[in-house]
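Here the complex is missing one protein chain, while the rest keep their positions.
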Amino acid sequence: MKRLGKWGLLPLFAAIALLSGCGEPFLSTLQPAGEVAQRQFDLMVLSTSIMVGVIVVVAIIFIIVMIRFRRKSENEIPKQVEGSHTLEIIWTVIPILLLLVLAVPTVSATFQLADVSPAEEKNDEGKTDALVVNVRANLYWWEFEYPNEEILTSQDLVVPTDEKVYFNLIASDVKHSFWIPAIGGKLDTNTDNVNKFWLEFDGEKADEVGNIFYGKCAELCGPSHALMDFKVKALPRAEFDQWVASMQAVKEPVQAETAEAQAGQEIFNNSCIGCHAVTPANTTPEQARMGPNLTDFGNRTLVAGILEHNEGNIKTWLKDPESIKPGNKMTGKYNLSDEEIDAVTEYLMGLKVQE
Amino acid sequence: MHAEEKMTHETWPASPEKATLEAKNKFLGFWFFLGGETVLFASLFATYLALKDKVPTADHVLAKDLFEMPLVFLMTMILLTSSLTSVYAMYHMKNFNFKKMQLWLGITVLLGLSFLGLEIYEFNHYVHEFHHTFSSSAFGSAFYTLVGFHGAHVAFGLCWIVSLMIRNAKRGLSLYNAPKFYTASLYWHYIDVVWVFIFTVVYLMGMVG
Amino acid sequence: MANQQSTSGNPRVDLEYRRKKNVEEMRYQVITFALMIFLTLIAFAAVGFGDVSNWFTIPFILLLAVVQVIFQLYYFMHMSHKGHEAPQLFLYSGALVGFLTVLAFMTIIWW
Partner (left out) sequence: MSTNAQKKGFGAVLWDYLTTVDHKKIAILYLIAGGIFFILGGLEAMIIRIQLAIPDNNFVSAGFYNEVLTMHGTTMIFLAAMPLLFAFMNAVVPLQIGARDVAFPFLNSLGFWLFFFGGVFLNLSWFLGGAPDAGWTSYASLSLASEGHGIDFYSLGLQISGFGTLIAGINFLVTIINMRAPGMTYMRMPLFTWTTFVASALILFAFPALTVGIFFLTFDRLFGSNFFDPTMGGNTVIWEHLFWIFGHPEVYILILPAFGIFSDIISTFSRKRLFGYSSMVFATVLIGFLGFMVWAHHMFTTGLGPIANAIFAVATMAIAVPTGIKIFNWLFTMWGGSIKFTTPMLYAVAFVPSFVMGGVTGVMLAAAPADYQYHDSYFVVAHFHYVIIGGVVLSLLAATHFYWPKMFGTMLNEFLGKITFWLFLIGFHLTFFIQHFLGLMGMPRRIFTFLPNQGLEIGNLVSSIGAFFMAVATIILLINIVITSVKNVKVGNDPWGDGRTLEWAIASPPPYYNFKQLPLVRGLDPYWIEKMEGKKEMTPAEPLGDIHMPNGSFIPFMISLGLFIAAFGAMYRLDYGWGLPVLIIGLVITFGSMFVRSIKDDHGYHIHKEELMDDDDNKGVKA
């Protein structure tokens, strides 16, 4: 029976493990890589400590009871105690105090994390000084629009480090939820309204993980909900600006260079362009953006959000997207032979705005 | 007191609606049910308020274009009056006067029927004049659901009262059926209570915009 | 009130007494009815003829509705009688939950 008491201590070990950080740094909420995640982590540590304290108290009383008050003889009749006012008051007041300790930082952080006023202040050009990204969640892919920069990309979110980035979130089909665990807690992308919040990406931490963080869809949205991942490229401001400039430079679809790629481009223009744009301008209406924008596809970290980015995987994806992401919206919308797929792949690999 | 017993003026208790244990249970259970109905209607009201005037395009009618005061006023008066008539019926029930009770219940039913008739006319009018239907917009869905739920309660109440009247026409009052009449009349009042909020929240507030 | 069992042993006297009580109660109910009609008239009038601002009209007619409903509950539905403690508790609890629901739907579903 003594073992019963030990569970009480497990969370203590848990807390130690928690403080030392565990999980993969590009994914874990326990290794915060930005101001938002850090604040949330601090709150988690605070609340965990309180909770471990509560559990320890309960466990101690529990163990004493288990050891001392077992029945020794079948005839013993313990004293029938009604209660104790002093004790009652103690275990009412102390929890209230503990909760107050937790409630104050909770409320303050709630308001702080919801402050998106810099993203509402428009300057003379009708733009914001702060970096704003419009996120549109679709069955099972993500679109990122930079309204100030007038460019658009998909699947890989590119952001500058060490500054606040403001997000406007919406979903185009069903509800999803936008979550980059290492950077900060999630916010739902509703179908009805735009949700807003901000995140900040820590430069040093980004460096440690090769500038790539993992993002996830955190609201059940259909069969491939589990696979609706995205990546975040967190770049120093200068590199980010370069990326923006090279994106903006693409006004026309880039011409393929090799012969095979040109053939691929031909095919692409016939079968795919209806859903996939290869120019980054954000002027196409939302309804016409049926698939991820592929302008910078050659630089993607992943294919379709989950496969490693290489030719073989692109081919697998094009051959049978259904086998990779069940229920995705690309399956069965085109018909290509193996050779055509090879050509298209060649073309797609060449779609890079930067080397 | 057994429920089946034949009663006289003298033996008829002061509160026939809760003279037996079964009656007490029924009385209490029915009130609790009404407590639940309050939440039900509140949810419908809440939804209506959230979806009021929420239409897909600008050519759909809004609340302020839709409602007409005279009709609503008439319906309100009818329903309020029916509440009074059913109170009369209960008054006679307590006095063990079966005939008069049936009479007043009959009047209540007639008033209820005319209310329902007006409501059907009203809905019909909205559908044909304004193309404001259950499926035309979220506003339409919420409006017809809220008002229609109330209408369905009226219809159910009417069926209930009528079947009680017919079933007991020959038998007169007993402690077995008195609680049934009583709960039916509670139900009827409750429908009226809901209507007070409907005419205020849906119609009057709809008209002011 | 009329619900109370009289302690007098004589059924006849008892009956008279109850009859009287019932009549008295009926009088209250008619008054209630008159008041309800009156309140309804005011509410309709406030909307129909008033050029008053909505900031006044809406709370005002809501208040009238609440008053009217309380009359209904207490007189028509006899909630004023004893033996209605549990019904009161549960009806008000229902109303409270309902009120919270309406409040939430009007404040945090705004888009």
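To keep things simple, chains are lettered A, B and C as they appear, and every chain counts its residues starting from 1.
Heads up, the rule we're going with is that a residue touches a chain if its C-beta (ideal position, glycine included) is under 8 Å from a C-beta of that chain, and two chains touch if they have at least 3 such contacts.
Remember, predicted model here, so these are calculated numbers, not experimental data.
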item: Touch partners, limited to displayed chains, of the chain removed from view; value: A, B, C
item: Touching residue (missing chain; options A:V65, A:A245 or A:A259); value: A:V65
item: Residue touching the undisplayed chain, where the options are A:R136, A:K205 or A:H225; value: A:H225
item: Residues of subunit B in contact with the chain not shown; value: 3-4, 21, 24-25, 28-29, 32-33, 35-37, 39-40, 43-44, 47, 50-51, 54-56, 134-135, 137-142, 145, 160, 163, 167, 176, 180
item: Subunit A, residues in touch with the chain not shown (by the definition above); value: 1, 4-5, 7-8, 10-11, 14, 17-18, 22-24, 27-30, 37, 39-40, 43-44, 47-48, 51, 54-55, 58-59, 61-62, 64-66, 69-72, 76-84, 87-88, 91-92, 95-96, 99, 102-103, 106-107, 109-111, 113-114, 171, 173-175, 177, 179, 181-182, 184-188, 190-193, 195-196, 214, 216-227, 229, 306, 326-327
item: Absent chain, residues of subunit C that touch it; value: 86, 90, 93-94, 96-97, 100-101, 104-105, 107-109, 111
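Everything that follows uses one rule, which is that only the chains that are shown with their structure count from here on.
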item: Cα-centroid distance, subunit A relative to subunit C, in whole angstrom; value: 53
item: Distance between the centres, which are taken as Cα means, of subunit C and subunit B, whole angstrom; value: 15
item: Sites on subunit A at which at least two other chains make contact; value: none
item: Multi-partner residues of subunit B (each touching 2 or more other chains); value: none
item: Touching residues on subunit B, where the partner in the complex is subunit C; value: 9-11, 13-15, 18, 28, 31-32, 34-39, 41-43, 45-47, 49-50, 69, 73, 76-77, 80-81, 83-84, 87-88, 91, 94-95, 186, 189-190, 192-193, 196-197, 199-201, 204-205, 207-209
item: Footprint of subunit B on subunit C - complex, ascending; value: 2-6, 11-12, 15, 18-19, 22, 25-26, 29-30, 33, 36-37, 40, 43-44, 46-48, 54, 57-58, 61-62, 64-65, 68-69, 72-73, 76-77, 83-84, 86-87, 90-91, 93-95, 97-99, 101-102, 104-106, 109
